[in-house]
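The complex appears here without one of its protein chains, the remainder shown in place.
Then we have chain A:
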Amino acid sequence: MSVLIYTETEDGKFKKAAFEVASYAKEVAEKMGGEVTAVSFNANNASELGKYGVSKVLNIQNDKLGKFNAEAYADAVSQVAQKEDSKVVVLSQSANSKYLAPLLAVHLDAGYASNVVDTPESTDPFTVKRSAFTNKAFNFTKITTEVKIVGLSQNAFGLKENETEATTEDFSPELKDGDFSVNVESVDKAKDKVTIADAEIVVSGGRGLKGPENWGMIEEMADILGAATACSKPVSDMGWRPHSEHVGQTGKPVASNLYIAVGISGAIQHLAGINAAKTKVVINNDPEAPFFKAADYGVVGDAFEIVPKLNEKLKEFKAKNA
């Protein structure tokens, strides 16, 4: 029995999500009495996955698969799953994995549970806990097919080392022309910016910041903490910040370790999207702002005074703890 993981790389290097799905899959494999196999695309150092409990890596070296392509990747991953007779396939919930998973489900006749937040409550029947109603509730889902696909929410399990000797081999999938009928023309991605999906820390600003010209201090805090920047919906609707920064129920979900909200009231639709963040801090001059009910730590006061002071102190802290 093998648990297969789809591991994402960027420029040949594994992303943190790859190590997290490996850590998770190892625990699932132990519960079920099996081993973890990984499939990777153009990875430079495939055996690195052994650190997180992977026994075998099938690495696909193929220039045509240099850019993510959902249909082609789904075709390749299902061929690996079939060859390895995998009964469970685990992937992350990055934009690409969410694109891939439902295609894979149809290829493999497999039931798919997305946004899974914990190891299976039971493996027979295979029942997982997932978040639903945009983090307002959890839902236990039983997957009844022979092959199961698990989409693991980011930071839900964390990293767990499990030093294993990983064997690596090359795998050449059979690709069809039809696999490339959606054509990626160009990718526009900020290279040196931390993304909301990958970030450990997210610093977010709301309408309380009054205007786009005041975002310097938010960017500075993000810089000091190595964080991604985000915003509330009205802020992106007014064009103060790009749409890609809008978080919440109708925007991006946040599952970082730390979320710092500055001048955000904490409307239900905003909180829904950020509830999965582990630690939440709010800075707001209105002590009645609903965000204080959802936060772990709060500072009541004027952001224009607090944030610059906090930035100075964070710089000192970072200098000491580097």
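In this text, contacts are C-beta pairs under 8 Å (C-beta built on N, C-alpha and C of every residue); 3 or more make two chains touch, one makes a residue touch a chain; residues count from 1.
Following the convention adopted for this analysis, contacts and distances are computed from a predicted model.
This complex has a chain not shown, and the name its UniProt record holds, of "Branched-chain amino acid ABC transporter permease", "Electron transfer flavoprotein subunit beta", "Aldehyde dehydrogenase (NAD+)" or "3-isopropylmalate dehydratase large subunit", is "Electron transfer flavoprotein subunit beta".
The residue from A:L4, A:L209 or A:A272 that touches the chain not shown here is A:A272.
Take chain A: the residues that touch the chain left off the picture are 70-71, 74, 94-96, 98-99, 101-103, 105-107, 110-115, 127, 129, 131-145, 151, 178, 181-190, 193, 195-198, 201, 225, 237, 243-244, 246, 249-251, 257-258, 268-269, 272, 275, 278-279, 281-282, 292-301, 305-306, 309-310, 313-314, 317, 321.
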